[in-house]
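Quick one: the structure is below, and I'll ask about it shortly.
Then we have chain A:
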Amino acid sequence: MSYIIQFKDVQKYYGDFHVLHDINLTIHPGETVVLIGPSGSGKSTLLRTINGLETIQKGQLIVDGKDVSSDKTNLNQLRTDVGMVFQHFNLYNNKTILDNIMLAPKIVLKRNDAKNREIADQLLKRVGLTDQGAKYPAQLSGGQKQRIAIARSLAMDPKALLFDEPTSALDPEMVGSVLSVMRDITTSSSMTSLVVTHEMDFAKAVADRVIFMADGKILEDSSTEEFFKQPKTERARQFLSQVEHH
Partner candidate 1 sequence: MIKILTDNWSTIITGFEFTILSSIVGLLGSLILGTVFALMEMAPNKFLKFIGTAFVEFFRNIPLLVITLFFYVVVSHAVKINGFWAGTIALILYTSSFVAECIRGGVNSVDPGQMEGARSNGLTYTQAMIHIVLPQGFKLAIPSLGNQFINLVKNSSILSFVAGLDLMYQANVISGANLDPFNTYIVIGIFYLLLTGPLSVFMNHLENRLR
Partner candidate 2 sequence: MSKLKGKRIGLLAAVVLVVVLVGSLVFGWTYHEYQSKTKNSLKNIKSAHVMRWGVKSDTRLFGLISPKTGQSEGFDIDMARTVTKQIAKDQGTKIKPEFTPVTTSSKIQLIKNNQVDAVAASMTITPERAKIVDFSNPYFPAGQSILVKKNSGIKNIQQLNNPKSTIIGVMGTMAMETTKKFAPKAKLIAMPDNSQAFSALQSGQGDAMTTDNAILYGFCQQSKDVAVIGGTFTNQPYGLAMDKGQTDLQKAVNRALKEIRADGTYDRLIKKWFGNIPGLDWRELTK
């Protein structure tokens, strides 16, 4: 069976602290997987190991056919194929919106200026921010920033996208616009997405699978329907009832 991301018995420590226990997880091309769990359970850490922002101490992690923990792997190359969207956007504060989108394609992919601009304009249209190209991040609202961050990732034409609580830092009225852009992306058949979120409605609507994590362990890995109807563990049930009461 083909896969794009595969964890095999992965262990991760921060010093003495064991953050990720025995992670085994396979994600197939084109899949949309939602990762949920209480705060501090290791979701962000797991996501960040995938593009090498964090290193693993044991086990094996293969992404797009490359062994992430091997010294020989070119992580820069890997990161052009696996984009990441952060809770706090991490847009380049010193660059305009257009430059935010066009910088990496220009200097990493060496895409020519005309083509680069054309793609950037298309992406701005896709995230609904056509006229904002000349502004700086500080001039945008949170929801707009996050949509630009998504456009910036898409500009690299990645095979997979990692979302780390992309709507958690937003005012409630901004959440909808970001989720609709994400829905648009995740439903496109070729894109693989791994999304950490607390938006259960979004999960129900777009996820093929749900992973539930607690205390650095994967407790459940089920189809979306199964998970929401009949969670296997007490922890997941508790967690769902808490989130739903929000």
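The candidates came about this way: all candidates are chains of the complex that A comes from, given by their letters.
Heads up, the rule we're going with is that a contact is a pair of C-beta atoms (placed from the backbone, for glycine too) under 8 Å apart; a residue touches a chain by one contact, two chains touch by 3 or more; residues count from 1.
Every value quoted in this text rests on a predicted model; they were computed, and no experiment measured them.
Here chain A appears alone, and the candidate among 1 or 2 that touches it in the complex is 1.
Residues of chain A that touch candidate 1 in their complex: 51, 53, 76, 79-80, 82-84, 86, 88-95, 103-104, 107-109, 149, 152-153, 156.
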